[in-house]
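All protein chains but one are shown at their positions in the complex.
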Amino acid sequence: MEVLLYPPIAFVVYLVLVGVLSGVGRALAVPAHSHADATKSSAYASGEVGETYQAAPGYRQFFVVALFFAVLHLGMLLAASSGLTLVTGAYLIGLILALVALILG
Amino acid sequence: MSTDLVLQKVETLLAGFAKGTAKPEPNRLDLNIDASDLIAAITALRGARWGYLAALTGVDLGKEANQIEALYHLCEGDAIATLRVRVPRAGGAVPSVYALHPNSMFFERELMEMFGVTVTGLADTSHLFLPDGWPDGMYPLLKDTDVKAAAARTMGSEPPEMGRQGDRFIVPIGPQHPALKEPGHFEFAVDGELVTGATVRLGYVHRGIERACEQQNYTQNLYLTERVCGICSHSHANAYVNGVEQLAKVLAPPRAQAIRQLVACLERIHSHFLWLGVAAYEAGFETLLMYSWRDREVVMDVLEQMTGNRVNYSASVLGGVKYDVTAAHAAAIRRAMDTIEERATHYLHVVTTDTSFLARAQGIGVTSTEEADALGLLGPTLRAAGVTRDVRVDAPYGSYQQFPVTASVDSAGDLAARFKVRMLETLESVRVIRAILDGLPEGDLTVKFPRKIPAGETISRFEAPRGELFYYIKSNGTDKPERVKIRTPSICNWIYVLTKAVGSQMADVPPLLAGIDPCFSCNDRMIVVNRHGGDRRIWTREDLRRHASTQTRR
Amino acid sequence: MRALFNLLFFPGGLFLIVLALAYEWVDRKLLARFQNRIGPRWFQTVADIVKLLVKEEITPATAHPILFGVLPVVAMAGALTAALYVPLLGFRPAFSFKGDLIVTLYLLSLLTMSIGMAGWNSTSRFTMMGATRALTQLFSYEAPFMLALLGPAIVAQSWQISEIVAANQGPWLLLTQPFGFVVALIGLMGKLEMPPFDAPKAKTEIVAGALTEYSGRGLGLFHLGKEMELVVGLTLIAALYMGGIANPLEFFGKTLLLLVILSTLHAILTRLRIDQTVGLWWRYGAVAVLLQWLALIAWKGIVA
Partner (left out) sequence: MSVHTDSLWGGALEKIKTWARVNSPWAIHYNSGSCNGCDIEIVATLTPRYDVERFGIKLQGSPRHADVLICTGPVTLQSRDRLKRIYEQMPDPKFVVAVGSCATSGGVFQGCYSVVGHIDEVIPVNAYIPGCPPRPEAIIDGVVKLLASLQAPAKAKK
């Protein structure tokens, strides 16, 4: 039964368990409203009529941060998996320099 | 320079345009101007850098005269120059002075909406206060409009549906939002975190107080004007009472004047502590909200002990004051003032040195002195930008001559400066309260007040915690006022929020909104964008800079 | 059968929910006492969760219904699984294998990913902005946070939590790697969106961020998942940086001490704008951790 504790399997078991919990909640809760009531399910826009179409906020800052995340993560994964030989050490130093450039840039 | 000389200057400047002048009161000068000469007259005054446009009042002169009078009030120190422009009742037109005085846009919108006088050259003409569905052609402040029918038709009309906003990402901060204690609807076009466009729609708290004032007698109006705004209720009541007393030529006894000033200072302390908490909460500093509101309870207890109510304490009546300050009250107030002084100095220290707080308040929404003056800002927002304009100092009313006040000014002009100015004002109020308690004159509390007020008109200016409050009251000899015009400080400060919001981060907008200590219910006036037909930008940063520079260069 | 017991009752499931609610109550009570308010009663957090579970759930018309329902379940499941590999209550973790430290860290960030997805799922402008801010903040603190937690792993030359704890019985790593500890603690605050890093759910700007459209069960499950993450994160930091956890008393002592530190920071700091938090993480977080690593590598090079 040890296999139940493996991460992916444990995750699926929990998915099922939480799903059951949510089902019990739905049964106990007030019955969901009938869809006839449009205002109830209209998007909340702090009192006014909500927008009905998907619009994306600007992305610029988002990508720069994602790039930073990728570079640091790569360095971390590399250091984690392959121990600390000379080659990885040099590579790490290079990575850190790239990061500093990114921060200053 | 004495008031007469200041008014003399106006007379010489406008000699060419004035069809007739009158001096109803020592500090007031009326000049009859034709609609065609209006722009030239105001440009002359603006060129000589004479004063600022305080208010624009519309008065319906009735069916027989078949005329509406638009009064442009300009103030410099304690002198008030009023340009009177008469236009026919139906189809009258007045040129817009918006290019010279940016805050006139709000006054002109109100004139159009309430009186039907068309203002030529105004950028946006849809409703300002009135609800969306208000029938066109019905002007509530004209004497003969059937307001009940208009309201019924508005109730019947179904709300206009939302027009498509183009592909701009608009964040609505609407009538129900944690950042707003009161309803107003803001729309910020946002690119990522940067705000690129800002529009506002108020009118959610418009209750038609000015029309209601005309149907009640003077004493009933006292309780109505007191509830224009809950936080500065004493200021509104006092401005109204000062005006009516000027009309009736009755002076309240000195002890009553001193008690009125005492309650006004206590209200300023409670309003500033309230604002300190709310503005800090908008920036995310919830602990300061809890601490400042806990300390505010000290002042609320004193107010309640003296006047019986924590808010809307209706201390002043026509001709005097309702409550006396006994020795017990004085002792309680002195004890309260010690704690308030100690706490206010602590908050002044926190607001000027706390690093995490300053990261959210320093350098946000910076306004230069010329820009603040050009925009016509009022109150602590203006004084934080280095302009020392305070009605209690420029035009002392009531007992402010005996117990003078010094205006607290800071020149940084950003959000942190506004916190600093308000805390300095709190400390100043503590000093004045102690002076009043020491020198409280003896004498009775009220004086006999006539029921019917002789015909006439007057202007009463009062320094509310948010800025200068402007009341125009016209009486017609009966016991009901002919016209009561209320112009509140927040209306002039709104344009500041929108111009500063454009170009700032979205996260800085709520603190900016709270920075001017807006009181929606005070006035419920602001520019309106007809957002159903796509939004039209009223005022951009470039227009403002160009405008500010043209004014100052000359 | 022990595995089933572990899954349902001891480190996972029921026990973790109770512990999460208790820690949330401690946090809210501490915050209230710092603001000299009385604060919630002891059973407040239980009442909140039960009420949310039995409340009506409104699915916004503009959101994808299945995704709307599944995301909270995924979020809570992620948090629950992460607890299996962490030495809760001082006992040996339910199951430990080589590299379970990295699996736990990724499971912990699963919750923030699902909140970001939930925000993108409906057209309400608040949830969209909340989601973008949540993901931006995730990317900015995730890497330094992980580097900080891997510092002790390098000293112990292994990626298994139990081995790391065993190897670091000497002086607390708190003293030898101060930068690492500070970045890990502040990183945990960033992960849980506790003020001053609560820009993604800033009440006065974007109402409730990505969770604005959630009511009833969805909100309850997200809320519970976040509290569990608090417990798991605290245990992890206490195990790695404070010389391991031998018995339940030590567990409660160390994690509650960390919780007091978090609550104090929560009470005395103003909310930072999202660009300020990202700047903070870049300039100070990442650089501090990298220096820490260089020191470690150099020290490892000399000694080993």
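A, B and C label the chains in the order they appear, each numbered from 1.
As a convention for this text, a contact is a pair of C-beta atoms (placed from the backbone, for glycine too) under 8 Å apart; a residue touches a chain by one contact, two chains touch by 3 or more.
All values derive from a computational prediction rather than experimental measurement.
Trainee: With touch as defined up top, name the shown chains that contact the chain not shown.
Mentor: A, B, C
Trainee: Thinking of the whole complex, not just what is shown, which of B:35, B:147 or B:358 touches the missing chain?
Mentor: Hidden-chain contact among the options goes to B:147.
Trainee: Give the residue, chosen from B:111, B:189, B:303 or B:519, that touches the chain omitted from the document.
Mentor: Considering the complete complex, B:519 is the one touching the chain left out.
Trainee: May I ask which residue of B:249, B:310 or B:349 touches the chain that does not appear here?
Mentor: B:310
Trainee: By the contact criterion defined above, which parts of chain A meet the unshown chain? Give residue numbers in ascending order.
Mentor: Listed in rising order, the touching residues are 27-28, 30-31, 33, 37, 39-40, 42, 44, 47-49.
Trainee: Residues on chain C that touch the omitted chain in the whole complex?
Mentor: On the side of chain C, residues 28, 32, 35-41, 43-44, 47-48, 50-51, 54-58, 126, 203, 207-208, 212-216, 219 touch the unshown chain.
Trainee: Please identify, in ascending order, the residues of chain B that touch the omitted chain?
Mentor: So the residues of chain B touching the unseen chain are 129-134, 140, 147-148, 150-151, 154-155, 159, 174-178, 181-183, 203-209, 211-212, 223-224, 227-231, 233, 274, 277-278, 289-291, 293-294, 297, 310-312, 519-521.
What we mean here is this: only the chains that are shown with their structure count from here on.
Trainee: Counting in whole Å, what is the centre-to-centre distance of chain A and chain C, each centre being its mean C-alpha position?
Mentor: 13
Trainee: Could you give the separation in Å between the centres of chain A and chain B, each centre being the mean of its C-alpha atoms?
Mentor: Computed from C-alpha means, the inter-chain centre distance equals 48 Å.
Trainee: So which stretches of chain A touch two or more other chains?
Mentor: 45-46, 51, 53, 55-57, 61-62
Trainee: Which residues belonging to chain B are in contact with no fewer than two other chains?
Mentor: 169-170, 172, 177, 190, 192-193
Trainee: Hey, which residues of chain A end up touching chain C in the complex?
Mentor: Touching chain C from chain A are residues 1-7, 10-11, 13-15, 17-19, 21-22, 24-26, 28-33, 35, 38, 40-46, 50-57, 61-62, 65-66, 68-69, 72-73, 76, 79-80, 84, 89, 92, 96, 99-100, 103.
Trainee: For the complex, give me every residue of chain A touching chain B.
Mentor: Interface residues on chain A, with respect to chain B: 45-49, 51, 53, 55-62.
Trainee: In their shared complex, at which residues does chain B touch chain C?
Mentor: Touching chain C: residues 169-172, 177-179, 190, 192-193, 280-287, 290-291, 294, 354, 356-357, 359-360, 505-510 of chain B.
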